[in-house]
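Removed: one protein chain of the complex. Kept in place: all other protein chains.
The block that comes next holds subunit A.
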Amino acid sequence: MAKMTPNTVSARKHVDTMALVTRNLGKRKRAEWRFRAYGVAAILFGFACLLILFSDIIAKGHGAFFQTQVYVQVPLNAQRLQITDPSSTAQLAKANYDSVIEQGLIEDQMRINGAIGSTAADKRQLLNLISTGAVYTVEETLSDTPSLLNQTVGVWLVADDDVDNYVKSLGHSGEGISGRLSQQQQGWVDNWIAHEQVRQAFNTTFFTSGDSREPEQAGIRSALMGSLFMLLVTIGLSFPIGIAAAIYLEEYAPKNGLTDFIEVNINNLAAVPSIIFGLLGLAIFIGFFDMPRSIPLVGGLVLTLMTLPTIIISSRAAIKAVPPSIRDAAYGLGASKMQVVLHHVVPLAMPGMLTGAIIGFAQALGETAPLLMIGMVAFIVDVPDNLMDPSSALPVQIFLWADSPERAFVERTSAAIMVLLAFLITMNGLAVWLRHRLGRSHQ
C-alpha cells in the first residue's frame, strides 16, 4: 500500500468537499427558494386579507356617497305656507313646508298616475317617500328667491332612506329590495323612475352635517371634527412630553435602579388595555378636575396618556440608534451636552421618533373603548366648534351606526370606515414623506 503524499490527501479532501457541495447544492438552493417563498406567501396572505377587507367595505359603502333625489313641482302657495312676507326670516322659519310638499306630491302623482287614494293614510304614505329634511330644501329655495312665492317651482328633494334603498337595489340587481315600502309606495316610486323624476346626486350631506337618526340626513362632520380636535390635543401634548422624557431617560438619566423601574413601567403601560386609560381619565379629568363629560379636550387628554408610552419607547430606540461617533465628534469640537443633543442627536433621531409618534396617533385615532368611559359614545348632531363642545369621534360614529336598525346605515357605516381609512392613510403617508425628507437633509 503506497503512502499518500500530503498533496494527494488535500486533493482528495478537496474533491470530497466539492462533491459534497455539488451534492447538496440543489437542496440548499431549494431551501433558499422555499425560504423566500414563505416570505412572499406571508405578504400575499396579508395583501389578500387587505384586498378582501377593502373590496367588501368599498362594495358596501360606495353607495353612501350618492343619494336618491326626486323631482317634484312644489306650489309655493302663500296660504298653505301660512306666510305673508317671504323676505322675513322669522316667517320662513315657521312656514308649513310639509303642506306644500304634500300638495306637490299629490298633484305630481295625479298627473302621472291619474289618481291616488284620498284617505289620510294614503297621503301620509306619499309624504313618507320624501325625507323629513326636504322642508329645508324648500325653505332654502324660497329664501334664495323670495319672488317665487305663489309660483310653482320644480325642486329636487331628497328621498326617504327606504326609497333610497329601493332605488339603489333596483340599479344593482334589477330586483328592488322593498324593505318597508308598501306595494302602493313601490308603485309610486316606479312611476317616478319611469318618468325620469329620480336621480342619484352626490351626497354632500354626508360630509356637511352631524349625526342624524334619519339615514338620508346623517353625516360624519361632527364625528370628524371631534376626532380632529382630539388629535390636535394629543399631538400637542404627547409629542413634546414624550420626546422630552425620551431624551432625558436616554441622555441624562443615571443608570440606576430607579431608571430601570421607570423603564419597566413605561413598557408595561404600553401594553395596558386602552379602556383602563378611559377609567383613569374618568377619575382624574372628570372626577378630580371637574371637567364636563363628552368633550374633545378630555378625550384628547386620555388619548395622550395612551400614546405617551408608545412615543417614549420609539423615541428612545431612535436616539439609541444615533451612532456614538457623532456624539464624540461634537464633544471633540467643544459642544455642550445640550448642543450635542439638540443639534446632532435629535435631528438624526427625528425620522424614527416621528414614525413612532405617528403610529401612536393613528392608533389613538381608531380608539373607541376609552371614549366610552368619558361619555363620547353619544348622539351629537351639532358640529363642535371648539375643544369644550360635546362631540363624538369617527370610530364611535361607526360603532353607533353599525348598531342602528335602519337598513340605510349599513352603507353609511362602510362609508364612514372609508373616511377613517383615508384619514389613516394620509397620516401614514405623511410619516413616510417626513421620514424621507428629514432623513435626506441630514446626510
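Basically, contacts are C-beta pairs under 8 Å (C-beta built on N, C-alpha and C of every residue); 3 or more make two chains touch, one makes a residue touch a chain; residues count from 1.
Criterion: contacts and distances are computed from a predicted model.
Asks: Of the candidate names "Stage V sporulation protein R", "Na(+)/H(+) antiporter subunit D", "Phosphate transport system substrate-binding protein" or "Biopolymer transporter ExbD", which one corresponds to the UniProt protein name of the undepicted chain?
Replies: So, among "Stage V sporulation protein R", "Na(+)/H(+) antiporter subunit D", "Phosphate transport system substrate-binding protein" or "Biopolymer transporter ExbD", the name matching the hidden chain's UniProt entry is "Phosphate transport system substrate-binding protein".
Asks: Return the single residue from A:S99, A:T141 or A:S178 that touches the missing chain.
Replies: Candidates A:S99, A:T141 or A:S178; residue touching the omitted chain: A:S178.
Asks: Decide which residue listed in A:R213, A:K320 or A:K337 touches the omitted chain of the complex.
Replies: A:R213
Asks: Considering the entire assembly, which residues of subunit A contact the chain that has been omitted?
Replies: Within subunit A, the residues touching the omitted chain are 124, 128, 132, 177-180, 212-214, 289-295, 375, 377-382, 388, 390, 400, 402-407, 410.
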